[in-house]
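The structure appears right after this line, and notes come after that.
Every protein chain of the complex appears in place save one, which is left out.
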Amino acid sequence: MALIAGGIGVPHTPYFPKFAADQGPDGEINRYFGMARAALETQAPDVIILIDTDHFNTFYFDCFPTFGVGIDDTFLGPVDDVALMPPRDFISDRALAAHLFRGLVHEGFDAAHVTHYQVGHSIGVPLYFLTPGYDVPVIPIFLNGHLPPMPSSKRSLAFGEALGAAIRAWEQDIRVTVIGTGSFSLDVAGPLMDPGENFGVPDLEWAKRVTALMRSGDVGTLCDEATEPRMLAAGNVGGEVLNWIAMLGAVGPGQADWIELQEIRGHAFAAWIGDQA
Amino acid sequence: MALIAGGIGVPHTPYFPKFAADQGPDGEINRYFGMARAALETQAPDVIILIDTDHFNTFYFDCFPTFGVGIDDTFLGPVDDVALMPPRDFISDRALAAHLFRGLVHEGFDAAHVTHYQVGHSIGVPLYFLTPGYDVPVIPIFLNGHLPPMPSSKRSLAFGEALGAAIRAWEQDIRVTVIGTGSFSLDVAGPLMDPGENFGVPDLEWAKRVTALMRSGDVGTLCDEATEPRMLAAGNVGGEVLNWIAMLGAVGPGQADWIELQEIRGHAFAAWIGDQA
Amino acid sequence: MSIYAVNRMCHQLMHDKNWRWAMQTDPERAVSSLDLTGEERDAILSGDVGALFLMGANAFLLGYLTRFNVLGLTLPVYNERMRAVLGKPART
Partner (left out) sequence: MSIYAVNRMCHQLMHDKNWRWAMQTDPERAVSSLDLTGEERDAILSGDVGALFLMGANAFLLGYLTRFNVLGLTLPVYNERMRAVLGKPART
């Protein structure tokens, strides 16, 4: 049976490949992502499940799902002009993705079937830093953490729990890492931008609060406090904390192995230790 | 507050406009649809909510949702060459549809946001017969009753209940009819076709059983018996009974006012009386 | 998942009238433009809808082949070929 080797949380800022190159290997971005990459390499996954919020690269308003499962052998991305990261084909695992989709729908999670799809920076950028060889198959799980109405934090946690159960019910003896990606407080190109910037961190205190609750493993309190108004007040992609909450549902409750808040961006880097073999 | 004036169940066979014209006004198709139309006219809705299964006219495998809500001022259809029914713009109600979508997601139903969309015969044909003047706004609710994994019958019922609650929570004093459309036993172009036909009714006994349980208002037993294997054994669109079950969830439990099984097609026509003003 | 291209070919018979006409008039040439395995191409050109179904193609979409009289698939022919695979194991 499959085992969840651990959880990882990272941001996906589209400018980070360029900024990291400009900062050099000892810069802050490479340092934080290096910690996450080391955690991933310790977890040694055979497959990565990446829970992300699409920003109009996979979906459009025409059909924008609350939850979706990417089911295909490969997928192309990032298709949204990420500097230093031309689009490429990523390898995925169609059989496992189809199994996860069946498991989720059978447990009453009304996910969309997604195939023949492209992705944007929210999937590309984490993989740029975490698996630069692009050698581990990746299954994207899409969660709407951007366009209200968003799934509630409790629903996202339950979705993650069902995802975790479906992963562990997979018949192959493989190791799986679940990644949640996104910000805790971030406004992109909206009225809550900081002066002169193309983004803002409207509620740093909330980002600190989320970080503290994740550090101590108090997901229950996090779900109680992460209401839709609270998330939206933290910025127009404040709902991306739901990607982390779903990841925590899959990996299981517990303290973070480590978590580092990058204040200037309102997001964090973290790792959780998963199932013991 | 809005009131659910009643429920209607009808099929959506794409050949029926042509067959009905060939049979003439006293033919079976016009007789059954005439009964349903009379029921609808008694209910006198200001808005119709139509729960249907899309057959690749609104969605494709690329992003095929389990549940979806059509949110727009108008929509075009049918776009799949229905004889005697050229595509036209149908009027809808964007504000009410957005309200229903919010209500469903907030209650933990993970519907997809659908806009700028087209529809096929599964929405066009019922309206051809029921509202030939096309003067009542229609909000399509999409339910995957075709491609396994499908939502379970209990999940579809709960979805319908949440839909009904959202309708009744709408602030305007309007009358709403909820229509469920689809077959109970029908295989389209698959191995369970009848010899020489382009369709089959692989399990007429199941269609009779569904009809009897709906007549007596025993939705609980219907949900217990309508397992995914049972529905699929009744044909590759056997899952369309879920559209009726969701409709019953919205209208509320109770005996049908009347229900007529059309055995040769494995589907039925029916009406339920709704809320008292 | 190259059966995707088979399904899409059928889907476009409904939604792209140029494609429908191409498949009705010169299917060999039309099919050569698709990203298919040799097995899929052969099954399409021989109108072997049963084999396509067992490869994972969607029956509802395959039905468009007979609806639009592509590849000689009159209803009796389509019906017989599809019913012949009843109960045979499909690939997953």
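Chains: A, B and C, in written order; residue numbering restarts at 1 for each.
Operating definition for what follows: contacts are C-beta pairs under 8 Å (C-beta built on N, C-alpha and C of every residue); 3 or more make two chains touch, one makes a residue touch a chain.
Here the structure is a predicted model, which is why all the values come from computation and not from measurement.
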| item | value |
| --- | --- |
| Which residue of A:Asp22, A:Glu41, A:Asp173 or A:Glu197 touches the chain not shown here | A:Glu197 |
| Chain not shown: contacting residue from A:His12, A:Arg37 or A:His55 | A:His55 |
| Residue among B:Lys18, B:Arg31, B:His116 or B:Lys208 touching the omitted chain | B:His116 |
| For chain A, the residues touching the chain missing from this view | 55-56, 60-61, 79-81, 146-147, 187-193, 195-198, 236-237 |
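The rule is short, and it goes like this: only the chains that are shown with their structure count from here on.
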| item | value |
| --- | --- |
| Intercentroid distance (Cα basis), chain B paired with chain A, Å | 36 |
| For chain A paired with chain C, centre-to-centre distance based on mean C-alpha positions, whole Å | 39 |
| Contacts with 2+ other chains: residues of chain B | 61, 147 |
| Contacts with 2+ other chains: residues of chain C | 4 |
